[in-house]
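Only one protein chain is missing; all other protein chains are in place.
Right, chain A next:
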């Protein structure tokens, strides 16, 4: 165990000698997925609760497909499926984009998490007491002002506990990226496993690192909730 750690700790955490690997790559994937997926989900959630069918139905079909199929298959469609199309290989830009495993993994993760997050946020928007919206209307607020000052601030806060689960699920989905040759934590563990045959130690080390990051995420969200959800606990103690 100690020998493995001595030899491979840098690969597990940061770099395999040439490029970012292990935990660094996992965190990069996680943060990039959240950074692109979250703003996208806010827009989609507003469309999902819209009164207009033309906006609501396509978003529903999108979330239905991506929540009903495994992320691994979504990644396979994007990574090997799309790239196998003649159409894509003939376009230099598309060809270059889909050739890179990281781009494919990121695209799959963003599309997947946005589907779940859209439903979480749409649920939070629907759960806003209608009195708050009526009050905003009585103040003569425009649609845009209502979303900006009343609906979104309240909904995003209320969605926080569910969103923290989703972030942990994204972290737990990142190892799937190794199938697209992204050198993240599980890829390092697999390489260590095939180099040393010490399976338990190789995968166990990765498992412990994942667990530590999960606990860290839970801790961060608990602090955020204490700060931003304080208004829901007035009078309880």
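Note that in this section a residue touches a chain if its C-beta (ideal position, glycine included) is under 8 Å from a C-beta of that chain, and two chains touch if they have at least 3 such contacts; residues count from 1.
Keep in mind that, in the parts below, contacts and distances are computed from a predicted model.
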Record-based protein name (UniProt) of the chain missing from this complex, from "4-hydroxybutyryl-CoA dehydratase", "ABC transporter permease", "Sodium/proline symporter" or "Biotin-dependent carboxyltransferase family protein" = "ABC transporter permease"
So which of A:5, A:57, A:73 or A:135 would be touching the chain we can't see?
-> A:73
Only one of A:20, A:55 or A:82 touches the unshown chain, namely A:82
Full-complex contact with the absent chain, from A:25, A:105 or A:189 | A:189
Of the residues in chain A, which ones touch the absent chain?
-> 65, 68-74, 76-77, 80-82, 84-85, 171-176, 179, 186, 189-190, 193, 199-200, 203-204, 206-207, 210-211, 214-215
